[in-house]
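The block underneath contains the structure these notes are about, expressed in structure tokens.
What you see is the complex with one protein chain gone and the rest in place.
Up next is chain A:
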Amino acid sequence: MTPDESQTSVKTSQDTRAGRKAAKKASSDQNNLVSKDKAGAGVDRGFALLAKFAGIFILIILAFVAIFLTYNSFEAIYREDEGLVIGRFLSYAWPLIVGTLTVSIIALCISAPVAVGVALYISHYAPPRLSKSIGYVIDLLAAIPSVVYGAWGMVFLSGYLANFYVWVHEWFSWIPLFAGTPSATGRTVFTASVVLSVMILPIITSVAREIFIQTPKLHEEAALALGATRWEMIKMAVFPFARAGIISGIMLGLGRALGETMAVVMVLSAGSFTWSIISSGNNTIPAEIARNFGETGDGTERWHQLIAIGLVLFIITLIVNMVARWIVSRNKEFSGAN
């Protein structure tokens, strides 16, 4: 609650109190207005309280998670017998951080253009009936459980991509990303990225579609009346209007990709760090935690490291969100929100 709001609520309660006093005084004068709507005022106050509680509740949960993570992370970098062991933790953490970011960013690079294209097709190109059914199918993609995606990626997709990796390696092995021995099973970082990209596609698409549909007719017609083609109209009127929405959609997708666990656990045959995205190896933070947490004894250094790496993921997601907000709020003057 902002100070502003709390002030007003204090004021209201004083007002009602003063009102009641006045009501007692004035009852002899028969002023009917003063005593009216007492029940309504009670409900009003009750609701304000409820809303306040709900707001605080979220903060408390967030604080608990943050405190739990921070408290338990400490022993990952400080052991009582050895002192500071930051170096050991870092050498454990960095491949996982790089792996997580690589998988997510590749997924985003595949997904974002496709999602924006699909959203545009639904909102501005497809005939109304078709656009409805396409939108429905895209939303269905979001309803598929991640285990199913994992199974699909592991059994079906990886087999096909394995042949592709051999080909890529043959021609592009001079690029470090395609340098290592191509995985025979195809269960690599790139395969995991492809699976993730399908999983985040519906999120980005639906956010982008919603915002594209809201483009003011006024601006679309302004562009058309100047002699713009449909694509030029989209560039002039739709994209500038939807920019913030597209970015927040992409960030939502990135958030999902960063945190996705099950699909990565199943698809990726994890291993030590390698720059190659077509060899087996690498791992992501959530997959690492999921694979090992159950088998690690409470309070061991490994256990603390797993918690600490979770905190790192938490911070990365936080930074992603803050950057997204910053991008959205930049150039507010030109946003059209005024």
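Definition applied: contacts are C-beta pairs under 8 Å (C-beta built on N, C-alpha and C of every residue); 3 or more make two chains touch, one makes a residue touch a chain; residues count from 1.
Everything below uses one rule, namely that contacts and distances are computed from a predicted model.
K.L.:
Which of the following is the UniProt-recorded protein name of the chain this complex doesn't show: "STAS domain-containing protein", "Phosphate ABC transporter ATP-binding protein", "Spore germination protein" or "Imelysin-like domain-containing protein"?
P.N.:
So the chain that does not appear here would be "Phosphate ABC transporter ATP-binding protein", according to UniProt.
K.L.:
Have a look at A:45, A:88, A:219 or A:325 and name the one touching the chain we're not showing.
P.N.:
A:219
K.L.:
One chain is left out of this view; which of A:139, A:170 or A:232 touches it in the full complex?
P.N.:
A:232
K.L.:
Under the stated touch rule, tell me which residues of chain A contact the chain that is not displayed.
P.N.:
Counting only chain A, the missing chain is touched by 127-128, 216, 218-229, 232, 236-237, 240-241, 243, 331, 333-336, 338.
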